[in-house]
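All protein chains of the complex are present and in place, except for one that has been dropped.
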Amino acid sequence: MIIHLKNEVNSSEAAQIASEIKAFHIVYNNRNVLITGSGVKEVPVTIESKVDEFWVFPNDMQLSSKKYQSEKREVKIGKITIGGTTNNTVLIGGPCSVESEEQIRSSAELLVSMGLSTLRGGCYKPRTSPYSFQGLELEGLKLLAKMREEYGLNVITEVRDATQIDQIIEYSDVIQVGAKAMYDQGILRACAKTKKPVLIKRGFGSTLQEFVQAAEFVLSGGNENVILCERGLRTFETGTRFTLDLCGVAWLQEYTNLPIILDPSHAMGYAYGVPSLARACVAMGVDGLLIEAHPNPKVAKSDASQQLDHTEFAALLGTLRPVAASVGYKMI
Amino acid sequence: MIIHLKNEVNSSEAAQIASEIKAFHIVYNNRNVLITGSGVKEVPVTIESKVDEFWVFPNDMQLSSKKYQSEKREVKIGKITIGGTTNNTVLIGGPCSVESEEQIRSSAELLVSMGLSTLRGGCYKPRTSPYSFQGLELEGLKLLAKMREEYGLNVITEVRDATQIDQIIEYSDVIQVGAKAMYDQGILRACAKTKKPVLIKRGFGSTLQEFVQAAEFVLSGGNENVILCERGLRTFETGTRFTLDLCGVAWLQEYTNLPIILDPSHAMGYAYGVPSLARACVAMGVDGLLIEAHPNPKVAKSDASQQLDHTEFAALLGTLRPVAASVGYKMI
Amino acid sequence: MIIHLKNEVNSSEAAQIASEIKAFHIVYNNRNVLITGSGVKEVPVTIESKVDEFWVFPNDMQLSSKKYQSEKREVKIGKITIGGTTNNTVLIGGPCSVESEEQIRSSAELLVSMGLSTLRGGCYKPRTSPYSFQGLELEGLKLLAKMREEYGLNVITEVRDATQIDQIIEYSDVIQVGAKAMYDQGILRACAKTKKPVLIKRGFGSTLQEFVQAAEFVLSGGNENVILCERGLRTFETGTRFTLDLCGVAWLQEYTNLPIILDPSHAMGYAYGVPSLARACVAMGVDGLLIEAHPNPKVAKSDASQQLDHTEFAALLGTLRPVAASVGYKMI
Partner (left out) sequence: MIIHLKNEVNSSEAAQIASEIKAFHIVYNNRNVLITGSGVKEVPVTIESKVDEFWVFPNDMQLSSKKYQSEKREVKIGKITIGGTTNNTVLIGGPCSVESEEQIRSSAELLVSMGLSTLRGGCYKPRTSPYSFQGLELEGLKLLAKMREEYGLNVITEVRDATQIDQIIEYSDVIQVGAKAMYDQGILRACAKTKKPVLIKRGFGSTLQEFVQAAEFVLSGGNENVILCERGLRTFETGTRFTLDLCGVAWLQEYTNLPIILDPSHAMGYAYGVPSLARACVAMGVDGLLIEAHPNPKVAKSDASQQLDHTEFAALLGTLRPVAASVGYKMI
């Protein structure tokens, strides 16, 4: 249940009520909002006089639900805005991993030359083997920060586990919670305490319901700036790396109020399919794309097969613009 | 291995050679073509002098492979053509099941009014329970034939199992091999002996490799008019009915020479998501869409939840045209 | 709904009633039984006076349901019996494919020497490529019949599609409906018209509910001798060929009244794991095992990697007996 308290209830009183009824308390759109589990179907009698409005739900998709707020939420990333009524589709590019200053600078310059705003690059890599390249870690974060400073770009980078979440919050403009960390409450609860945008990737073995509930961890903790990112399910098909779930995207668009960014690079796993898939994504009227691009994919230290080279990445944007326009969106 | 025999080898001699080396023999583009398993990597010495050209393959995707023929095959469906260099995307509409003359006539008139050419409707329904509506069977086929005659439409309908394949071949313009029948050799071998177009739906538990090999059953038997149809995989996600595999479509576009039609209705399972998904499909530059539409979905005898009503179907086409145009295709 | 008509209603009257209410009519345990879809929750008023007893169901698992008949059904296979209260676990062995008289005779002699009763061997192989070995077809069936005659063995062989179902019914003691044919109504409806036991394998992409409903096609058509066979699901795991669903077996044991045979060979795909998995299966108190064994697996024309050699097969039985005994069962 979500409860809007009356305007006359001040914030500390609201916190007190929340504690009594074991609810979460947030301030959203200048209102004191309480959230209990969806099992609660009636307003507790003791607080009835304080309640302005309330919503009951069939399950724990509450703050993220169109039933609660039918308009898509707006999220600001530095100087750009996605979601809401902006009809913007942000193209986020950059390498899988930050590998060197030279490499990430090349990516940054590419984006700037294309008029794009947001640079991705992994520093803490969630590799499945201890013997693989694990990322430049803090050194990588500092390189991203340098790019931000020199080129005015937003940077987005992934948190691998809760031990580096404070660093990621400090250094990035968008905190990326990776697919393997989607259930990580240490991360999600920390993300709830900042106001920086959080992009949550759907686990490749996670249901839509669980995905949205991961967002609820952040929203119910007080950070309203959540973006969902679909990046492919693990299925029996091995011809491609994962299976991008666009049916799921249609479901998310129908039932949730959160902006959606898609990651066709990880889903496909092979560069040849990324442009075609990216066009499919854009045609759904989504709020952004995450595309891996590397100055020289052949020597990339991770995900070599799926990264576009810079020529391909630039060409891609050219083909995305008319598709976006055909559904009333604009690539930014 | 695929072998092109020299022009001087006549057809009966070719058949004789095929029999000796246990190969399939077809005539394709006025050539005698032999096909063995992909395990054969060298031309048998005894026939070397008869061979013009040959191709070896890493697996049994042979006739359908871009390695053999890089240009997309062209398939004629009545007066329209898809594939090849046509850049046509055919929109096929109609109800899940033919239920009555009134109903199917309403569908036919809708298509005609929209300038569309091809009507779908199931007569032998592959229901999973013996206690569900099983379709009008032969009576339904006759209604489809009547619509063809009266309205000049192509009709496409599904074969459920090998016992009615002869009827389906007789009555339909495109033979639809359903997802549950994809492995059915009784059907595939019968389809190989006609020249009517065959639309093979991918089994929801079938790999891309198996899917293409189902097409090889038809192609190697002498019918070159094969269309592939992706309609969703069965995954752990239950929020939608199936998971449309557009990564797989990118794979098929990269590796095969067959036209591709997508079926977002069955993948999604819910009408609300069909338009958005359909736009995603069209943006990939595919050769067609199969969309379920019913004059009154609420009373449909099968798949009630996923069928568009006629207003929605007409509106859909309006939104698909600009998307198709944005990738250089034309809705027909 | 299942309806038991009163004893005074004779069979032709029962058929008449069935036709009126659009129900299936079978004679089961010397009773006239009608079966409608599970959507019917009340006995039609017009036939109330003819009804002895009736059962309503939440879904179309009806005749196979423990709600209808709580005791496990008994099925006779030649001179042996499984299911019911027999606590027999039949070990069915033999090669993936019948390849030659010498080979299948070797298998038959092995079974006889081990005191076993039932020989398996495929004649119509549901291969996914047209270029693979497709089986000896009718010639293979005749070899199996010869083995039956000479050694007194039961034979079980697979029907690939509806075009050969009559042959299979004629030549085999148990009709095997393969995983890829589980939905094939041409096959299922034909199986319903014989009294020979039918072993239905679960499709690797099929739900338990659909699996049981395939059995309902046979049961509702009048053949009560149905055996279920779990043989592995297709999952994302590629280290093994399929994933044997023993959770599903527990579900079937809880909810259905049908005997269950397991096929660890196809699930595992590799001979090394078959004995260990077979012991797991037996410990669940199942009614039988299908194990592939070949005189010389290395040269097998299909499924070479998963077939045990004859020494391994004989050793396996030795290890299965104590496991069966530990759960109150007997290997036969």
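Every chain is named by a letter (A, B and C) in the order it is written, and numbering of its residues begins at 1.
Operating definition for what follows: a residue touches a chain if its C-beta (ideal position, glycine included) is under 8 Å from a C-beta of that chain, and two chains touch if they have at least 3 such contacts.
Every value quoted in this text rests on a predicted model; they were computed, and no experiment measured them.
Taking every chain of the complex into account, the chain not shown here touches A, B, C.
Note that of C:P44, C:G222 or C:G285, the residue touching the chain absent from this view is C:G285.
Of the candidate positions A:E158, A:D184, A:E237 or A:D287, contact with the unshown chain belongs to A:D184. For chain C, the residues touching the absent chain in the complete assembly are 205, 207-209, 232-233, 235-251, 253-254, 267-269, 272-273, 276-277, 279-285, 319, 322-323, 325-327. Interface residues of chain A facing the missing partner chain: 24, 35-39, 60, 62, 126, 128-132, 160-164, 180-181, 183-187, 203-206, 209-210, 213-214, 216-217, 220-221, 234.
Against the chain not displayed here, chain B makes contact via residues 234-236, 238.
Basically, only the chains that are shown with their structure count from here on.
The chain with its Cα centroid farthest from the Cα centroid of chain A is C.
Distance from the chain A centre to the chain B centre is 37 Å, each centre being the mean of its Cα atoms.
Distance between chain centres (mean CA atoms), chain A to chain C: 49 Å.
Among the residues of chain B, those touching two or more other chains are numbered 205, 209.
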